[in-house]
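Input: one structure, supplied below.
The complex appears here minus one protein chain, its other protein chains still in place.
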Amino acid sequence: MRNLTSLLFAGGLGFMLLAIASGLDFGAPPMLVGGAIQSTAPQETGATNIVTSVVLGYRGIDTLGELSILFAAAAAAGLVLGRRHTTAGTLTEGGFVLKHGGAMLFPLLMTIGFYIIFHGHLTPGGGFQGGVILAAAFFLPLLARPGARLHHGMLSVIEGFAGSSFILIGLAALSEGEAFLQPMLVQDTLGQLVSAGTLPLLYLAVGLKVGAELAGLLSHLAQTESEV
Amino acid sequence: MSDLIVLPLVLPLFGAFLLPIVMRTSISIGAWIGPAILAYGCWILGDQWMSGTALPFSLAIGGFAPPMGINLYIDSLALLFAFAVQLLGLLFWPFKIDQETARRQALMLLLVAASTGLALSGDLFNLYVFYELVAVATFGLIAASGSSAAYASTIRYLILSGIGSVLTLLGIALIYSQTGTLNLAHLAQLAPEQLNNKLGLTAFLTILIGVGVKAELFPVNTWAPEVYATAASRVSAFLAGLVSKLALLIILRLLVLIFHQPEAVQVMLVLGILGVITGELAAWRAKDVRRMLAFSSIGQLGMIFIALAIPEQGGLLAVLALTFHHLLIKSGLFMLADGWGGAIEKLRGAAKRSPLAAAIFVLFSLSLIGMPPLPGFWAKFTLITQLAAQTSPLYLIGLTVFLLATVIEAAYLFRLAALLYGPAAEDTPIDTIPKPAGLSLATASLFGIGLLAAALFITPVGDLLSHVAGQAANADLYINTVFAGTGGSQ
Amino acid sequence: MAPMELIIELILMPLVAFVVGMMMVLMMRRIAAKLQRRIGPPFFQPLYDIVKLHSKRTQVSHGLIHDIGIVMAMGGYIAAETLLPVPGMTGIAEKGGIITLLYLMMIPSLGLALGVGQCANPNGSIGIARALTAMLAYDIPLVIVIFGVAYAAGTTNLVDIIAVQQAGGFETWGAVQMPVLAIAGLIAMHASLGKQPFEIYIAPAEIATGPMVEMSGKYLGGLFVMQCFQLYTTSVLYVSLFLGGGTTWFDFLLKSFLVLAIPVSIAYLFPRYRTEDLLRLMWKWPVMLGLIGVAFVL
Amino acid sequence: MTLTPLDELFLYSGITVLVALLLGRRLPAGWMVTILYGIQLLALMKMAPLGYGGEPISSALTFEVMGQSLSWRFDALSWYFALITLGSALLSSWYACGEWEQRFRQSGGNLWLFHLAMTLNVFSMLILLASGDLLSLFIGWELVSWAGFLLMAMAGGVATKAAMRYITYAMAGAMAIFGGIALVYVSAGSLQYEAILTAASQMSTAHLWMLVILFGAGFGIKMGLMPFHLWQAPAYAETPGPGSAFLGAISSRMGLFAILLVLVKLFGIVNIDSLKIPFTLIDARDLLAWIAVFTIIFPTFTAMKQNDARQLLAWHGIGQGGYMLLGLVVADAMGAAGGLLHVFNHATYQAALFMAVTAVIHRTGTADLNKLGGLVVRMPLTFMVLLVGIIGLAGLPPMNGFVSKWLVYRSLLNEGMPLLFVAAVIGTLGTILSVYKLIHNIFLGQLRVEHDNVKEAPWSMMIPMLILTAIIFITGLLPGIPLAWVASVQQAVGLPVPDYTLGGVESASGSLDMIWVIGVLFAGFGIGALIFYFAGGRSKRVHQLDNYAGGHFLTADVRYQYSDNFYAGLMHLIGGWYRGSFLWLEQSVKSLVEFLSLGMQGLYRRANAEFYLLSTALFVIAWVVI
Partner (left out) sequence: MMPEISLELILYTTALGLISIGLAGVVLSRHLFRMVLALVIAEAGANLMLVLAGYRWDAVAPILTTLGEHPPMVDPVPQAMVLTAIVIGVGIQALAVSILIRIRQRYGTLDRSQVAERMDAEIADTAGIPRDVSQESPLGERPLPSLPDSTVEIRGGHS
């Protein structure tokens, strides 16, 4: 009975929301803020990827919050799962292809990851996407060899420094008498690799942090067997 | 000077990121980072308050002018909340040193930072981000108590909160689709034309329900009893005392600035009334202290929602008075529950074991019930005069429920007080009666002193709150402040 | 009014009451004797009784309160008489009024109750409990009646009440103006005398004469005196309320004796009620009559 | 800032609280507190002109909180009640000093808490009495409630239970008042008395009804009016002896004070008179009068059934409150005077009665009416106090209770209210029955063996009792003394004033002169005594066992006392009427709350929170969309 009610309720809710949403003017957004950003972003931040200028510039503090959420999730997961990991031999070793393929892919993934991070202000992609690829690079060997373990200490150092350098860059602007997280060193080289001032640096921090965070999280999840 | 206001928001994040690294090398140094940062945050905010910088002012993050970039809006209310966050963070600091110290303290710092962000931010989506950060940090801290029940309650809370987030996000998406902006001040300008319709109302309601999860809005507050019963007392105190109020703050800002529809407040009124009824009635039968406090907290938040539904500035004053009063009281009570957390029956004769704790409990109870001249009375007085002034019968129902709930509240609180002061059970030696831990008791005493001080200086406190409410209720001031002076860089 | 005159009145009124009261006791016994086909006692028998009781050798006291009780029983009535106007004498009736009189009439009961209580005899205590219950029974209709009369007269001053009745001769008598109230008052008065069928608190067979069980000699004598006063007070009060008081001593006494003769005659025809039956009876009929009467008055 | 006499009074009262708080653990604390009460009384005497029509005195103390100004002032009404409060506090505290204190301490009582609670009660009552606006009235009200709770709860055990019940009732009352205040505030725009006075005349009927019900219920709960009377007797009876004397004397009269102030003075009895109940002949004022009358009758007859002396007295305390309200509601010159005078009279005899009973407990260790008897030979003075007290309570001449009840009866008669009149008399008769049981079962009848060497109450307890006895008699003899104060109170609240003399009241339709009445009464007693003692032989004192026992010889181990089920015959008839309906009602409310609470907990316990969320979202959005 309750199942049926729930189903009806959910459907009804969706239907009503649809009725509300159909009143929206689809495909012609007001673009109040978006439009303004589109026209000023290249000058203000020097990044051709306007999404990047939004992510790191206009809404930089969102990104900082987002990083913090990842960090918090990782820390919380760490708290929940604890530090004791059993690299139990119960899991079978990966096969030949997985093992060696993983080893071969590792440098490739690293390269792609960093490429995407460094070109985040120019092309689609950026710190998040690159970071995830980096995390995959580290996680792949783990799948192949369950016995292997990531160097958690290293990861946490990376993540700590990456996160704090993001803030430090922001604070640097503050110490220069500008607003927190204000882009600095904006060169007049739109479209070049070395452009957009501190944005690539921020993206690097983001990428490293995301990478380390996800890798840590994944390895936690993969390796936790039981608390004894 | 006013630029530095961003530090209480950023430094805890910074500290949180660095803490694991520092802890790795030296725990004794690391243990000082958090308190130092929070103390510094308190100092900055206090200094800001004292320095007499013209409030309110707006601070653009990254130097981008407000509708495009994100701005912090600092008025007296925001400053007060931010200060309370930092101070409570300090008071509820998880000092315990063990293997997980770094993570726990980092989470605490993140929670403080996010809460500060909630208090200060002037951008809808940014609020959402900080809200989520609060949520995640909270989950971590609840689960940190390590019991299976804590995990179970966390996951239940997490799922509920997750749905809430989805709804909030949906509401934000609707608002953005309609208006194309997220800045609260900008929205406030656009709202009369663009959001004064069903779509706007739907968006508000989805956000209300989403944010209501944290604000213990009935009926999405079912997590509260189990979470407060399983989490560490300090975490519960922070959640019940502060986080719920910050969620309320979001709703308050939305109401004042954007959504003026009568339906919006009516929904809150009805849900608030239901919250009061269910919370207080459930507390009547609660058999353990924590859940009693949890239910009582639900009831109190319900009262605040009722107050929030009063559309005038007087209502806002009532909201603030109730909010800060409940903040003091409930934090203090949860501190006492640290040690008194078990069954109520076990507390027979506890006053002999710890007279101070019992006295503080009685003090808090009296204020919660609203005995003059304690501050609780003035809060309730403000509320009922405002409620009675409304013409809609729904408000009178609210008034009645509120008054009846107070009676029930008095009954269950003083049943416990009578138990505390009654004779101990015959087979229990006095040493085995539970007693709040020293540190918690000291913290609770601080809250008690604060309460008494507020009672003593009720006139200036009242004036201050009216001033704050006046500022917070002024939507034009908000808009003008944000768009006139972006502060900071330029 | 000259103070000397007043003092003489105050002394005379109880004395007259005592003498008349003794005659009423005599009348009561004579009626009883007539009904039971006896000759009855001689004229001075009440006086003989009092003297006899006081001169007994065995005078058992159970303590000071026992004595005080008897003193209060007599004293209360003596005081009450001064509030009850008789032809030519008003005493201090104007300073007390009927409510005060009503309450003064309770003092003897209370005194008796105290004295009996001190005797430490459960029979006495039971008797007192019954007596008080009986008071609860008959006072309610009595109070209604008094309310009605006082309201009709517009005053609580007995002198004025009498004056109002005498103003227009027979037609303005309370009994004519308010017949229903008069009937209710008569029943209540009967009960207040404590005679059969309402003598529940004496009940010789059950509780060994109740209040009197430990009374001997002058204690019983005191009670005898009290009874004289009681008979007088009750009948005179009724006369004052309903029968226009007395313009002369003759018609005053005539009315009083006649009024008393009615309940006394009835008393010897009936058996005794149980306590709750008394309550039930009193709370039903006289109260109803009284209320109807008051409704007429209002 | 100069101290007005009122400020001085507050100051002394505050000092008393502090002394009790700081020095209360030392032995002479009781004496210090008592002396301080005396000083407070002197300070009150400095304001004595108030009792004779003087101008109100304001306190220099005012506050401005959240846009509300708070002020305190004394007028004749406050002064009159303050006089009673301080008088009973002084005597109760005096009574507590010395032997009672020692015994209390030995039996594990917390003397410090006792003194503290007493001083707090007095202090808060003074604050309440001095209230200069509705808000300060409410503040004082709450303070009095909680101070009373402290005093009631301190004995622990049963007392705490009773106090819990009290505080639940009191909170309900306070919240009713709180709601009423909010409504008044909205319609008058202010909580100052002047503003309310003007607003009250323009209020709509519905509004006024609401306010009368809210305030009436709120204040009535404190007074123990029906149907909110259940809490009072157990709570007062279980308070430590002198405390119950104090509470019984004055505490619940605070409700009357507030009714007088708010319903009579502010709203105006005339306005209340105009509130008709539809489809019946009665209006709000009649309703109040009938409530008062039922409050007289039911508790009085409940008292009759009690077997504990203190419970019995406490129940009577509720009943007597009905007379006061009745007089006030009739609201003519005599009725109001009677009601107000009864406050004073009741305080005196009720305090004396509680003290006498406490003295008995002090000596014998029990107040169970079935375990006492014959104590008059051991404690004659206490007996006398109790006797005077019960005569006052029953409202018989020559004690003061008679005067006030006489005034009430007279007013009912004048106004032509036969049913109320009869009901009031029923109450009086019930009281007589009940108090005779009290004095009989304690002092008369057979002395029990175990009480054979009981001594008279100690002088520290005796003197306050004797003082009270004297007051009861003197104000009975010369009712003009308190009537002067009462008259100025009536003037202050805007009621007509009776034409009083030193000995009573003058009136065209029948007056009262207690000097003559008492003079004649005592002359009668004197004559009676002359006859009794000089006519006839000397009586012989015999042992109490030398008694008629149907031919048997009595021995000490035979219980020859009639105490249980004292009014058997009466109970045969009315015993079935004790249904405990109000208890049943109270239980029903309680179990309803329990039941709802269970339901709510079920709602929260194994909750499918997501489902709640979903349905809420659905309903609220549906409400918007549709």
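Letters A, B, C and D mark the chains in the order given here, with residues in each chain numbered from 1 onward.
Simple rule for what comes next: contacts are C-beta pairs under 8 Å (C-beta built on N, C-alpha and C of every residue); 3 or more make two chains touch, one makes a residue touch a chain.
None of these values were measured; they are calculated from a predicted model.
Engineer: Could you tell me which displayed chains border the chain that was left out of the figure?
Structural biologist: A, B, D
Engineer: Taking the full complex into account, find the residue in B:94, B:180, B:241 or B:339 that is in contact with the omitted chain.
Structural biologist: Among B:94, B:180, B:241 or B:339, only B:180 touches the chain that is not shown.
Engineer: Among D:63, D:582 or D:611, which one is in touch with the chain left out?
Structural biologist: D:611
Engineer: Can you tell me which of B:75, B:100, B:226 or B:338 touches the chain that was removed from the display?
Structural biologist: In the full complex, the listed residue that touches the missing chain is B:226.
Engineer: Among B:75, B:100 or B:132, which residue is in touch with the absent chain?
Structural biologist: For the chain that is not drawn, the touching residue is B:132.
Engineer: Tell me where the left-out chain touches chain B, residue by residue.
Structural biologist: Listed in rising order, the touching residues are 125, 129, 132, 135-136, 139-140, 143, 147-149, 151-156, 158-159, 162-163, 165-167, 169-170, 172-174, 176-177, 180, 182, 226, 229-230, 287-288, 290-291, 341-346.
Engineer: Using the document's contact rule, name the residues of chain A that touch the chain not shown here.
Structural biologist: Listed in rising order, the touching residues are 3, 6-7, 9-11, 13-14, 17-18, 21-22, 24, 26-29, 31, 33-35, 37-38, 41-42, 48-51, 53-55, 58-59, 62-63, 65-66, 69-70, 72-74, 76-77, 80-81, 122-124, 128, 190-191, 210, 214, 217, 220-221, 224, 226-227.
Engineer: Touching residues of chain D against the unshown chain: what are they?
Structural biologist: 601-602, 605-606, 608, 610-611, 614
Heads up, the rule we're going with is that only the chains that are shown with their structure count from here on.
Engineer: With respect to inter-chain C-beta contacts, which pair, C-D or A-B, contains the greater number?
Structural biologist: Looking at contacts between chains, C-D has the larger number.
Engineer: Averaging only over C-alpha atoms, locate the centres of chain A and chain B and give their separation in whole Å.
Structural biologist: Result: the chain centres lie 30 Å from each other.
Engineer: Report the inter-centroid distance (CA atoms only) between chain A and chain C in whole Å.
Structural biologist: Between these chains, centre-to-centre, one finds 107 Å.
Engineer: Whole-Å distance, chain B centre to chain C centre, using C-alpha means?
Structural biologist: About 79 Å, centre to centre.
Engineer: Which residues belonging to chain B are in contact with no fewer than two other chains?
Structural biologist: 198, 202, in rising order.
Engineer: In chain A, what residues contact two or more other chains?
Structural biologist: Within chain A, residues 16-17, 20 contact more than one other chain.
Engineer: Which pairs of chains touch each other in this structure?
Structural biologist: The set of touching chain pairs is A-B, A-D, B-D, C-D.
Engineer: With touch defined as at the start, can you tell me which chain A residues reach chain D in the complex?
Structural biologist: 2, 6, 9-10, 12-13, 16-17, 19-20
Engineer: Contact residues on chain D for chain C in the complex?
Structural biologist: On the chain D side, the touching residues are 373-374, 376-377, 380, 383, 387, 391, 395-397, 402, 406, 409-410, 413, 416, 418-419, 421-422, 425-426, 429-430, 432-433, 436-437, 439-440, 443-447, 504, 508-513, 516-517, 520-529, 531-533, 535-542, 544, 546-550, 560-563, 566-570, 572-574.
Engineer: Using the touch definition up top, name the residues of chain C that touch chain D in the complex.
Structural biologist: 10, 14, 53-65, 67, 70-80, 82-83, 92, 94-100, 103-104, 106-107, 110, 113-114, 117-123, 125-126, 128-130, 132-133, 135-136, 139-140, 143-144, 147-148, 150-151, 154-157, 160, 200, 208, 213-214, 217-219, 221-222, 225, 274-276, 279-280, 291, 294, 298
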